[in-house]
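A protein chain is absent from this complex, but the other protein chains hold their places.
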Amino acid sequence: MTPEHENPPARRTYSYLGPSGTFTEAALAQVPEARDQIWRPVRNVGEALTDVVEGRSDAAMIAIENSVDGGVSTAQDALATMPGLRIVGEYLVPVNFVLVGRPGATLADVSLVAAHPVAYAQCLQWLLRELPEHAHLPAASNVAAAVGLVDGESDADAAIAPPGILEHHDLELLASDIGDNKNAVTRFVLVSRTVAPVPPTGADKTSLIAELPDDHPGALLELLEQFSTRGINLSLIESRPIGDALGRYRFVIDADGHVADERMADALMGLRRFSPRVTFLGSYPRADRAINRYPQRYSDDVFVEARDWLRGLISGEPGA
Amino acid sequence: MTPEHENPPARRTYSYLGPSGTFTEAALAQVPEARDQIWRPVRNVGEALTDVVEGRSDAAMIAIENSVDGGVSTAQDALATMPGLRIVGEYLVPVNFVLVGRPGATLADVSLVAAHPVAYAQCLQWLLRELPEHAHLPAASNVAAAVGLVDGESDADAAIAPPGILEHHDLELLASDIGDNKNAVTRFVLVSRTVAPVPPTGADKTSLIAELPDDHPGALLELLEQFSTRGINLSLIESRPIGDALGRYRFVIDADGHVADERMADALMGLRRFSPRVTFLGSYPRADRAINRYPQRYSDDVFVEARDWLRGLISGEPGA
Amino acid sequence: MTPEHENPPARRTYSYLGPSGTFTEAALAQVPEARDQIWRPVRNVGEALTDVVEGRSDAAMIAIENSVDGGVSTAQDALATMPGLRIVGEYLVPVNFVLVGRPGATLADVSLVAAHPVAYAQCLQWLLRELPEHAHLPAASNVAAAVGLVDGESDADAAIAPPGILEHHDLELLASDIGDNKNAVTRFVLVSRTVAPVPPTGADKTSLIAELPDDHPGALLELLEQFSTRGINLSLIESRPIGDALGRYRFVIDADGHVADERMADALMGLRRFSPRVTFLGSYPRADRAINRYPQRYSDDVFVEARDWLRGLISGEPGA
Partner (left out) sequence: MTPEHENPPARRTYSYLGPSGTFTEAALAQVPEARDQIWRPVRNVGEALTDVVEGRSDAAMIAIENSVDGGVSTAQDALATMPGLRIVGEYLVPVNFVLVGRPGATLADVSLVAAHPVAYAQCLQWLLRELPEHAHLPAASNVAAAVGLVDGESDADAAIAPPGILEHHDLELLASDIGDNKNAVTRFVLVSRTVAPVPPTGADKTSLIAELPDDHPGALLELLEQFSTRGINLSLIESRPIGDALGRYRFVIDADGHVADERMADALMGLRRFSPRVTFLGSYPRADRAINRYPQRYSDDVFVEARDWLRGLISGEPGA
């Protein structure tokens, strides 16, 4: 009953954080399958994911991590608590910011700076150095912060925005390249309803969220060992409070490899046996296409050989 | 040269996130030494800590973690990068939210909700259930969100605010107790310039930030083992991106105990030998006054005895 | 082609360290299936096991460990290097020693003490206390040491022997109960050719020998973790030199549980993947019939559930 099977083939719908011009839209533009389909702008990550769960969209593009501010908490928490979702792709968008004001404004006039909190964090060193006494007015999106200046809805004196904003709005450029890290990127994931993972490419990533069985440091050690003892590197490990009490965490993890790899399947089963709650978010190709590296002793054939050997032991084969 | 030594004794200055009415102010009100002193409201955590570093304030009260949203990233990052600071006390403030609108408004009218991002996260389940199509307008503080409604500066239809807001402003109560967790608390710390830690009370906490030597899962395991192999429980472990590249993290840690405890001193030295960068943030009494528990084999006398034994070995004492 | 299939059924043959009267014979007497069968006394453990490998015997009873002297090296090394064998049962024999001399002898006359080296080690504290200047004349068996006194083949003044020796030979009892440990027992195993393991009883033991991949302490840690991370207790861990160079070891291990247990099968596969050489010696009922204990999280159903969960993930089942 997916749109693809209708006649003529219905177009697919992709939800993303709007309005037009956001970094999220730039991420969606990287998806070949999304071309000429319906792009549905939404106002928060919960709405984007609910669109998918309830069938209004086929997939949602959401920001999940950036290199300066870390994991996007609301996205991580939504994935941890909304069932029926699966990550199917990963996309990187370089992040670059300008400071803009109303026409005629100068940097010396700026006291209140509108910015999405993540963008604000990415420019904080610059702001503390250049505008040490500024105050921060959080905005709902990178674009909204700037638009608010010109439509009179905002009291801010300046806004942090993507450079492209100057092409669409009548704004004064107060400073360029104000991000603290010139190599900053934001990582986005494309999320669909639960489906079988795409086949492994050799350059894959597996995302999951796991809770610890109880509150002691050994539990986190044991969680990490599920991966390290199978030669699996983790590219992301973030703690998020479960929310019921101080000191209770779930861990958001990106592991190198695919659930179809023997070592990853074995690690996931180990994790499942250990953790009171594991959410598998998906195995999908890495945005950077970097081939997964691992010691030879964790290759698929070693796992297969050990299974055959065990079978021989149990059957009493003389050669085993 | 601290103000206390002047004649007549100068009053001490405490920076905190203003304006009057914030949860941060409620935390500062719990500090006996701060009574009748100068309270200096500031607009961001960077400003509060800079006040301390540059001598404008004696201490700053800042929010560091809450039970729903986790660590406060900007506070953690500021402590990680600004030298010369030390945590000297911890305070808990129960968190409770109301939804307010302009006089005469009703819940059905609400489309755009103003809220500080942390408060927003703490009410997200309620909002997704009761106002599934709302948009979020981030505000600079819990109080500012509500004040913006009445002074006409905000386009929002409603604001998330502390209950006390109704005593000071002419607002309509749209919903009470909208926090997702009825036991939510926010943890604040009082930060001074670098000083010797206050003596241990038996109910102490040690805060620190450590970077991993390189990017492999075994490194985090090794970091955690510095504590677990000395019987030290961790009440907080959060990852924060260092910011120079995806996949590079520092870890924000709260450990049970005091640097004057033998096991903690030993763990800190182990951590220092292991980590390329450790920032000791302080040892201070826990807000909940819960006595630190640890196995007898990690008590101070066991460490002292082992040191004496080693000394005997080296000197060749017959009894050793 | 085993004797059982002939007509009339041929009797089975059991090899054991003779002569009649040894502790090994006492162990064999505990095997119900061995009653009224052929008992074949041999002169060393190599001969006993070669009998099995070459088909002269159906099984061999050999001493494998005792509570005072530890593992029996020659038995362990033979099991490590002779292929085609499997342990099928375990038997315990209490160990109790007397010191005997020729008729008319007294303790004061004793200078040279004949004893099998294992028996000697088990009485060493007594000997150093009561006969501090004695010399040791190693004997081939507990019985041979005593018989040598009366048949004139030995120059020894006294012999360490099992108490039953006095019923069969004309010897003087010089001292009773001279074992250093009153609870000493020797552990024997019954070894057959490679067969399928007997079904699990819930009170089982699995024996194996594993080499380390290379010479660093982490390798032994990793070997032990194969068991500890699956909740498996080890009742025996002994190192034996591989024999090609100082510092190269294999490890003789007895683990609680049966290869048919999910956690043990998983541990064995992990060990196989890790170790350059694993010899599975068998899963068999424990002599003491003590039920294996393990945390609930390592029970068979937890493993089965995790496997089902993984299968669901891979197939893309919505509920997984």
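In order of appearance the chains are A, B and C, and numbering begins at 1 in each one.
In this section, contacts are C-beta pairs under 8 Å (C-beta built on N, C-alpha and C of every residue); 3 or more make two chains touch, one makes a residue touch a chain.
Note that the structure is predicted; figures quoted are calculated from it, not measured.
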Omitted chain's touching partners, listed by label: B, C
Touch with the omitted chain, as defined above, among C:Ile38, C:Leu107 or C:Leu220: C:Leu220
Residues of chain C (touch criterion as defined above) contacting the omitted chain: 43-44, 46-47, 50, 65-70, 73-74, 77, 116-117, 121, 124, 128, 132-140, 153, 155, 180-181, 183, 185, 187, 216-218, 220-221, 224-225, 227-228, 232-241, 243-247, 249
For chain B, residues in touch with the removed chain: 84, 86, 193-197, 222, 225, 229, 259-260, 265, 268-270, 272-274, 280, 297-298, 302-303, 305-307, 309-310, 313-318, 320
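Methods note: only the chains that are shown with their structure count from here on.
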Arrangement of touching chains [line / ring / star / complete / other]: line
Computed distance of Cα centres, chain C from chain A, in Å: 57
Euclidean distance of C-alpha centroids - chain B vs chain C, Å: 59
Junction residues of chain A - those touching two or more other chains: 225
